[in-house]
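Okay, so here's the structure we're looking at.
Chains shown are a subset, placed as in the full complex.
Letters are used for the chains, namely A and B, taken in the order the chains are written, and counting of residues starts over at 1 for each.
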Amino acid sequence: MGKSTFGTNFTVTTWGESHGKALGAVIDGCPAGLPLTEEDIQKYLDRRKPGQSRYTTARKEGDLAEILSGVFEGKTTGTPISIMVRNTDQRSRDYGNIAVSYRPGHADYTFDQKYGFRDYRGGGRSSGRETIGRTAAGAIACKILEELGIRFCTYTRSIGPVSIQEFHPEEISCNPFYMPDREASEKAGIYLEECMKQQDSAGGVIECRITGVPAGLGDPVFGKLDALLAQAVMSVGAVKAVEIGDGTSVASMKGSTDNDGFYSENGTISKRTNHAGGIMGGISDGSEIILRAYVKPTPSISQPQDTVTSSGENISLEIHGRHDPVIVPRAVVVVEAMCALTITDALFANMSARMDLIREFYRK
Amino acid sequence: MGKSTFGTNFTVTTWGESHGKALGAVIDGCPAGLPLTEEDIQKYLDRRKPGQSRYTTARKEGDLAEILSGVFEGKTTGTPISIMVRNTDQRSRDYGNIAVSYRPGHADYTFDQKYGFRDYRGGGRSSGRETIGRTAAGAIACKILEELGIRFCTYTRSIGPVSIQEFHPEEISCNPFYMPDREASEKAGIYLEECMKQQDSAGGVIECRITGVPAGLGDPVFGKLDALLAQAVMSVGAVKAVEIGDGTSVASMKGSTDNDGFYSENGTISKRTNHAGGIMGGISDGSEIILRAYVKPTPSISQPQDTVTSSGENISLEIHGRHDPVIVPRAVVVVEAMCALTITDALFANMSARMDLIREFYRK
């Protein structure tokens, strides 16, 4: 599998650097006959667009999605969908310092170690702009899943020390942090002001809830649905931990508490609790899938930091420019996109799990 | 990629059920010329063997590894290494209840939903015995990595509420819990006694530290080293969260604290801290890789639990038999194995990252 390709039957290959000509994605294995327009993609891209509040970078980007292939007369054709977003706001500037020094918390040093040199403009391939391709692909996955009754609710659970206390889904799109709790969002704003005054940055937690997933997705061993989700979400830059259901807290639970008992009512089998977060033995159980991603604070801060140049000189570095004091709100849609890609791929793989259903599919 | 296959260039395919004839693994892409014996494998299998203390299942298993192919005159040949472990302790017994009911916290229900029926004997493919194949493969990966100066230190960080307070690596193999802190291990023993009395079970945390990993492993986007490690470790049954470096705690940190500053001394560039856990932008930075897996309590408990039969009858189920009150100690080597497989695969993939090194390799 290509290093920039994700998935097996439904795949996305992304390309592009922060300050190159364009960024994009090729989505392959998308079934034919799905209605798809550039607006469908744009809605998702707009959720990660910067410049939407004072808490995100002032960099202005149109980030307009152009569909170059794979759609004919408004429907997908089954062939690869190529989506491109031109980089329009590439200010010509002097990268002097950054070109030769290793920014703490960034991939500068590791890129140089791996490749021998790097495109230092705006982080190159390791820029947050790389997520444009994922998000565009995720928009298509969500469109497929929506037709099957699978819905996502993804939001910011905490920023720095400020966690949500209540859950009002309708509030999510009403505040700049995508928090389902207005009061928490206001506190988060105050906290971020403080961070910015200190020339510092914050991290946070993103939560993704997925309903309508049929039981049976995922495989029992390496392809466990939670394992695939973990890779998907951990591959988003700045995510340092991923958990499913009760996650880290299961470690101190007892079996009698953690186990989700089953019960039957009117012929339907359900679980009384959902500590497992919708996945048991790596396979979806039909209940809500719950996942959390822990995001580190933006590494670009303008206060002076000790670091070195590529030639080994110890220096003090101040990073000025357009940086989000927190990337969590903009990463919400990216986490959702990665989960959607994973679920879609698992849905397709699952179609050949049973001989009786294959026989029925091919009508024999 | 096969659903039971892990890796790209260095792969393992596992097979086998808890109560089938045998379990095994096929390791492919192992370089030729590695000295390898059945003892090398056995050492790792013994670390996950049950019956080693009163805190693990009394099931007696030889778990003897037999190498069936891929080794000639004591060295690997470059062709697939097939390893088999016969199931020897398959007591003939009555699975009556378990065959038709869904054990809470197990994969019974999801298997039935996915496949239409299941091998109910001992959990079938979802049994902890499935990890035999991974562990055998991990032993080979560790042997390769050892030749390259890469070393693992994997241990139990906590059991239930009992966490280690000190770190004495030499202590790890001296207590039944593989804890690097004798006092903690004693407290863990007391805690587990309590659990067993209550017919209950416990979870815990496993930590894996990897030293000697060269900078440059992993890829910038979907193939981030931490993403691959997350999939690898989350694919171990009962793991519900994975974190790298400071993990979940980065979410409440500030950038100025989380960033690892670089410094140069005698021509060597190092980091002053290692909040990142050895991976930046998805690529290893040469410092210690640190990973933690959060393991849920053993779902098999003997106290009565509410559940249903496959025909939808509400019942109370007591699970008797041979079960570990905690699986953490036995999973330590499995987590290590999965990390070793991941690192080895990343090492091989990285060999074609630079044109100058390819040229040198092929001596042009």
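As a working rule, a residue touches a chain if its C-beta (ideal position, glycine included) is under 8 Å from a C-beta of that chain, and two chains touch if they have at least 3 such contacts.
These figures come from a predicted structure and were not determined experimentally.
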item: Number of identical chains in the entire complex, 2 depicted; value: 4
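Here, only the chains that are shown with their structure count from here on.
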item: Cα superposition of chain A on its sequence copy chain B - rotation in ° rounded to nearest 5; value: 180
item: Chain centre separation (chain A, chain B; CA means) in Å; value: 26
item: Complex interface listing, chain A residues touching chain B; value: 1, 3-6, 8, 14, 102, 104-107, 109-111, 113-116, 125-126, 130, 158, 160-161, 195, 198, 200-205, 215-217, 219-224, 226-235, 237, 240-264, 267, 269, 272, 276-277, 279-286, 294-301, 303, 305-308, 312-314, 349-350, 353-354, 356
